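A single protein chain has been removed from this complex, and every other one stays in its place.
Going by the order they are written in, the chains are A and B; count residues from 1 in each one.
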């Protein structure tokens, strides 16, 4: 599937590599399929949408969450999986097989390949190699993870019944997070979105994203104190501050500051939501979990599976 | 599913953590489903009992036998699995995710979680965390492994057409074996059971179990020589003497002594059976395998799968 291109209203057989492929209309089509998928999952309705289809899960790095979600999504709509974990430890790759040959081999078996790979750009590379089956990006390093961002967008849509005129506050690590970048880019498609970025200055907003958002005329502000914006937030999107990008002492100082607890909840609007891509390591305390605004442990995860079901149905399903 | 409780005649949606949940009546209900399950397996009858259901196998330690048995059981009755091996080596847990969050994440995908974990009490902990789906304990350290004990009990029932008035001889390591402890506790539910415990004194009967059995008025005796009881045994339940709990020289001396061979067979009743939870390491010689009283290599294993099928059907199946 050389030349990854715009969805343009037609998902059938397309590689799904980047959010750049999606227009507002494509997202509308995708989301329109989600309620049907939730029904299939919640009512355990046997589905034949992917009957007879084999989907390879080719995971070069472990990600139990994304792996489990795709594996569930495929099986819920009647498809079957061939699961290859850590092929780089498998004999063929160890013997010196190229990435090109590995992709060609697995496309010979299957109807689609879900690829997880630590290197940015590898999903596009795989799509350029594969000639017969679509590649679906399940995360390529700090590159993209389009189904996760789409699932998060769906969660927002579901909660607010709209995607415009929302104030989104991003809290925590911003520089190294594809989740933040992807969701921000997606939301920039809609009018009246305001974004506030609250982070330690050392791991603040990625300059590319800043330029992109400014170009799209999104109202953005960058700050260091959550209290300045929390009372006005519709969505609080929290990210884990990554130890590996800062000195130990700075990390300890920061960790406590960019944290969501019961006190944060008191300041938030009644109809707001708190999102997190997970895993979390202390940046949202467990005391917050039982609040109805906390959607990260169930709604967000389930929507991830439903959105993946909808996407796979559109790309691979029988019409 | 907080507060694991008694089955009380109703399996639907229940966590299965401990044998303490089962009454004699519950066991009767469970066992009544087993012949149907054997039919499904032996005749390769496609079944829809778990149609549309996704069961997560979450195994924090490898156990190819239990894993294979549950995986087979789920698929035989039409369910599908999402298999997560060694999640503690997966990124999310490595990044510091708590056990709480991992359980919450996987319950969001699935209709049930089969948990294998090296820490005693972890299955109960998972059941306290999970709010929406049942947890089934597939072994938690030296804690419990309820489906294995139930399968062993079923094997006894099937062979003797009764569960009362039996003489059970436990041979080998007793102190560190959940299998021994669990089966002994289960059998204590029935009248007229006599138990003889034959073991090296260093790894003799667990004091908690001794108290439990005495309280339940079970006739027990503890001894060191199998010859004193072997001629009267209905069931000879053998356990591997674990190297790791004793000095090397003692182990070598003991290994030879608590061994079942053709000579043992000569002393046993014609209608008795020899059980072993496997793996074995020399404590039953291969020459014994072809004797009809040896049920460990086939009957016991197959009953394990059938009993798991029956349990899953009762807990998760469509009525």
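Things to note:
Assume a residue touches a chain if its C-beta (ideal position, glycine included) is under 8 Å from a C-beta of that chain, and two chains touch if they have at least 3 such contacts.
Since this is a predicted model, take the numbers as computed values, not measurements.
Shown as candidates are A:29, A:44 or A:84; the residue that touches the absent chain is A:84. Shown as candidates are B:21, B:72 or B:88; the residue that touches the absent chain is B:72.
Counting over the whole complex, subunit A has residues 48, 51-54, 56, 80, 82-84, 87, 89-93, 95-97, 100-102, 104-106, 108-111, 132, 318 touching the chain that is not drawn. What subunit B contributes to its contact with the hidden chain is residues 40, 43-47, 61-65, 67-69, 71-72, 75-76, 83, 240, 278-282, 286, 297-298, 301-302, 305.
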